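Only a single protein chain was left out; the remaining protein chains are all shown in position.
== chain A ==
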Amino acid sequence: MWQNYFKVALRNIYRNKVYAAINIAGLALGVASCLLIFLYVQDELSYESHFSKADRIVRVAGEIEHEGQVNKFALSPPVLAPILLKDYPELERVTQLANARKQTIWYKNKSYNEENLLFADSSFFHVFDYEFLAGDPATALDEPRTIVVSEQLADKYFGGAEQAIGQVLKFSRDSYMVTGVFRDQGHSHIQANAFLSRSTLDTKRQDVITDDNHWFHMNRYTYVLLRDKSQIAPFQEKLKTFAATHVTPWIKENELAANMTFMLQPLPSIHFNTVYTDDLSPAGNINYIYIFAAVAVFLLLIASINYMNLATARSAKRAKEVGLRKVVGAYRSQIIGQFIGESLLITLLAVVLALALVQILIPTFNALTGKHFDANFFLQPEIALALFAIILFIGAIAGSYPAIFLSGFKPVDVLKSDKSPKGGSAALRRTLVVIQFMISLIMIIGTIVVFSQMQFLKNRDLGFNKERILTIDIPVGDSMLVKQLPTIKQELLSNPNIESVSNSADIPAESNSTILIFAEKNGATLQNAMDVMFVDYDFVDVMGIQVKEGRNYSRNYKTDLKGGLIINEAAAKKMGWKDPIGKRIQMADWDAKVIGVVKDFHVKSLHTKVAPLILALVPESSGYLLVRLKPQNMPATIGFIQEKWQAFDTKHPMEYFFMDEHFDKQYRAEEKMLTVFGYFAGLTIFIACLGLFGLASFTAEQRTKEIGIRKVLGSSTGSIVLLLSRDFALLVLIAIVLAIPVAWYGMDKWLQDFAYRTNLSWWIFALAGFAAMSIALLTVSFQAIRAALQDPVKAIRTQ
C-alpha cells in the first residue's frame, strides 16, 4: 500500500512541477534557515557546558550603591575570597581571577602582543576543569611566576604542548615558567590565552593592589564552587547579611557614603549577563536568541502555510482520487495517512535540499555571525534529532489540514460528473496569507528600524570628531618608551600632514576608572564616584572636544598639574554648579579647582547617556598615542608614523587602529544582528511570495473561463489584471494594517535599549508597506497578466 501512496505522491510532484517546486523550495529555505538558527542558538546556549561542575559554580558580583545610584560590577574585591571561604562551609572552593589584559611576551628573539591574559588562583583549575595537554592542573599555578598557556600559544612559541613545559616566557618585568598547557574545548565567558599565577601579585603587591582590605577595590572576578547545587539559593539568601557583618563596619570606619551588596550569577547565565559591567568578555544577548528562535518558527510556519494553502486550493484535483479510493473501500484514516505521508515526503525532499543549501551557506553564515560552524554539523545527534523533529512538525502541521480536509470528501459528491468540490475554505486560506504577510512585514519593518538606528548612531554628533584619529596602543610597562613620548610627538608633528598628537591613558569605547571624589557645594563637601579619564595637554584639541566654559589645560599654568581639573557639562549638572569654574574638587592626590567645562561628548556607546566625567591632567599618560591626520595622502602619513614609532619602540610590533572604527565596534553585535535579520526578513517575504505566486496561478487557472468570457465581451487586459490582483492586494493591505501596531510596539521596545534613538517615523512603515505591496503585486500580476493575455476562445473551450 505504501508503495502505491509513494508512487502517487511522486507522480503528483512530477505532474505539478510548479506547485511542487514552490512547496519544496519554500520548505527547503525555511528548513535551511531553521537549521542555521538552530546551530546559532545551540552554540550560544552551550557556554560553560564543558565544565563538569558548571551547575555548582556561581560568580559573586559586587553592587555598590551611592547616592541612590547602584553600580553593578561583575567584579568584586580581593578581600572577599578568604572571608567567604571561612564563613560558609557549604563552599568547596573560592577562586579569583584578575584581568591582565594585553601584554607583550618575549621568547628567544620573538615577541608578540598577547591578549586575554588572566591572573588565576592556584585553586582555579579545581573549580574549572580545563583539559590539560601537559602539566598537572592541581599544582600548575601554585608557585609565583608560573604560567599555564593555551594549546595555540604553546604551538606558537614552542611547537607543542610537551615542549612547552619548563620553558620561560618573558613579560615586561617578570619571567614566567610554563607549568601547564590547556586545551580550549568550548565556549566560556573566560576567554584566556594564558593563566598567570596570582601568587605572583603578592610578591609585588604595591603595583596592583594598594590596600588589600579595601572593599571597594573591584578588580577580581570571584567564583565559588558549592558542594551541592541545591545550596545556591540558600547561599544567596545568607549573603544578604554578609555585607552588614563585614562591609558596613568598614564603610563606617572609613566614613564613606556608600553601600555594598553581593549578588550571585550562576555560571551558565554569565554569558548573557548585560547587567554587570566590566565582564571578562562581551555578553551575548539572550533576546537575540529569542528573536532568532521566533524567526525560525516563523519561517517554518510561512513555508508550511504555503503547503497548506496550495494543497487545499488544488484539492479539486485530488478529490476524484479520494472518492475512488473510498469507493473501493479505503478507510478515512488510511486516506489521512496517505496525505500526511505525502507531506512528509515533500518535507523530506525539502530537508535534503535544505541540507545541501546549508552546506553552501555555512561559510557565509560563519562570516556573518563570527562563529565557526562545521559543514558536517548534521552528523551531530542533536541536529539529526532536530531534523527529525522538523520533518515531523511540518509533516504534521502542514500535512494534517489538507489531509483532514481531503479525506472528508464523500464519494457521492466528488464522483458526480458535473460538480467538482470547492478548493477548501477560501476564508481560511486568506487568513493564512494575511498571517504570512503580517510576519514578513513585521520583519521588514524591524530591519528598517534597526538599520536606521544604526545609521543614526553612526552619524550622530559624538561631541568629538572621531574621524582620522590614528590611535597607537602603547605597550604597557615600557618606561623608556614613555620617557621618550614628548620627543616622539615632536618628531611626528614635523610631518605637515599630521595636525596634532596627544597621549592619554583613556580613550572613548574603552573602560575608564571610576574614582571617589570630594567636591564643594555651598560650603559643604559632596562625595561622589565619578568617571575619570587621564589625559595630556593636547587631548581636548586632538579629539576636537569643545570647551564651553573656562579653558583647556595649558603648559603655561604650572597650577594645572594636580591643581586644575576639567569636567564635562554632565558633571557640572550633577554637582548642581551654576558657575563651575573655580569650584574645588579633591580626588586621589589632586586638590584642584575646576578650570574648564567641556561640552558633553560620548565616551561610551549610545546605549547609555553621557555620564559625568572628569578629564584629569597626567602629561605622561601612556595608554594611547592619538594622532590626528589631515585628509591628504593618508597612506603615506601612516607609513611615516609607523617608521617613526618603530624607530623608538624597537621591541614591540606597533599596533594601531582608527578611532571611528574603534568606536563603531561597540555596535558590532547589533550590526551582525541586523545583517542576519535582514537576510531572514528577505527570506520570509520571498517564501510568502512563492506561496502567493502559487495561489495566484491557481486562481488564474480556476478563472480561465471567466477571463475568456470577459475578454470576448470586450474587457481590457488591464482590467482583468486588476480583477485578479485586487483580492490579493486587499489581503496584503489587511496584513499591513495588522502588522504596523505589532511592529511599532516591538521596535519601540528594542529602541528603549538605546539612550539616544531615532524616531519611529511614519515613513518606515510606509516604506515597508509599499515594499511588501509592490513585491506581492509583482508576484500576482505576473500570473494575472499571463491569464489575461491568453486566447479567449481557447480558454472557453478548455473547461
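Following the convention adopted for this analysis, contacts are C-beta pairs under 8 Å (C-beta built on N, C-alpha and C of every residue); 3 or more make two chains touch, one makes a residue touch a chain; residues count from 1.
Here is the rule we go by: contacts and distances are computed from a predicted model.
Between the listed names "Dihydroxyacetone kinase subunit L", "ABC transporter ATP-binding protein", "Bifunctional protein PyrR" or "Lactate utilization protein B", the UniProt record for the complex's undisplayed chain reads "ABC transporter ATP-binding protein". Within the complete assembly, A:E321 is the residue of A:E92, A:D174, A:D278 or A:E321 that touches the hidden chain. Only one of A:G68, A:P89 or A:G329 touches the chain withheld from this view, namely A:G329.
Residues 1, 4, 7-8, 11-12, 15, 320-321, 323-332, 334, 410-412, 415, 417 of chain A touch the missing chain (whole complex, contact as defined above).
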